[in-house]
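Here is the structure we will look at.
Excluded from the complex is one protein chain; the other protein chains are retained at their positions.
Entry: subunit A
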């Protein structure tokens, strides 16, 4: 019976697979399935390889920086005996306590006194053993303890770059290595934590540099950026999300915000140069101008994050507040804004992290100067941490490599901490309505 109802399929015994499309057990079908599964596995492996590869790049970058930079936090120090009484520096203890102490000591020839002490202690090559900035350490020591002027003292000064490298086993000059070994055996050469790296400023000599000046510049710049970008960003997010009528003007505002978020950062540098420096004549190299430029750069980030956070607050909350007689401003400032604040803060921190790592616009507005004293305020010439890294990376002296990497470690620690705070905020205050 059934033969008549089911249409006769053309059967060819030698090729059963093509005859029956569901001939799963046939050899060619099995082969095709195996091939498809192999392709599937390969594709999956490629995906995994891409993820692992990308993470591997990151790990390679971080490990390289850590490996090169860890030495920047240490330094070799030489105990240098100095007879201040015999040197008879022409300064009075009163001068040392006053404001002109640095100038007075420099003009009294402290530099030469230190060099002579090195000759007396280690022979004619002595000045080459200690760092060029050794006299700065001596100066600070004298300022802290003016009574030293009346006698002899042994002061730990930084060793010169070749000696320091040799002490770490990186020296490529056997003579220097011998000297370093001898000094170490005598107990004059010691390794210590480089506190000056955290408290000092830029210098011409890698053994004497520090990051505090750049860090302070960064903090001042960030302060200005936050003070400008946060209110403007939050206010325009509120306006666009809560009050703006839908018309050509608000469309224009939206397009400009979205576009500004994607404008290359160097363009903001050109804007700062043309408008803030050449047109408004604000002080060059100052954190004020840097902060204003970066504020314009990250303002769209805050606006976009703020709008998303405000959008996420359910309308029922607004309706309830309006229903009991609150004005539109009260609805926003008493109800919507507090609920949206965690989201806005997350966006702000991410924007600030971007500003903290930014270099290019600041190069254009002149924050690439060699600055030895940390800035006292937002109008003083300053440099910021990324720019300091850039300046040190250009130095030819080998000692700067580890200082640059060490500064990078500090910068990355700051950025990771900021991102961690942002993630914590997001997780802590994430609300599902």
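What we mean here is this: contacts are C-beta pairs under 8 Å (C-beta built on N, C-alpha and C of every residue); 3 or more make two chains touch, one makes a residue touch a chain; residues count from 1.
Following the convention adopted for this analysis, contacts and distances are computed from a predicted model.
J.: Name the chain not shown, per its UniProt record: "Phosphate transport system permease protein", "Helix-turn-helix transcriptional regulator", "ABC transporter substrate-binding protein" or "Alpha-E domain-containing protein"?
T.: "Phosphate transport system permease protein"
J.: Looking at the full complex, which residue from A:219, A:253 or A:341 touches the chain that isn't shown here?
T.: Here the residue in touch with the unshown chain is A:253.
J.: Which residue from A:103, A:119, A:175 or A:320 sits in contact with the chain not drawn here?
T.: Of all options in A:103, A:119, A:175 or A:320, contact with the hidden chain holds for A:103.
J.: Would you mind spotting which of A:29, A:244 or A:421 touches the chain that isn't drawn?
T.: A:244
J.: In the complete assembly, which of A:66, A:153, A:198 or A:275 touches the absent chain?
T.: Residue touching the absent chain, from the options given: A:275.
J.: From the list A:54, A:154, A:204 or A:431, which touches the chain that is not on show?
T.: Hidden-chain contact among the options goes to A:54.
J.: Residues of subunit A in contact with the chain that isn't shown?
T.: 36-37, 39-40, 43-44, 46-51, 53-55, 57-58, 61, 64-65, 68, 99-100, 102-103, 231-233, 235-236, 238-240, 243-244, 252-253, 256-260, 262-268, 270-271, 273-275, 278-280, 296, 299-300, 303, 327-329, 353-354, 356-360, 363-364, 368, 376, 380, 386-387, 389-390, 393, 401, 404-405, 408, 411-412, 415-416, 419, 423
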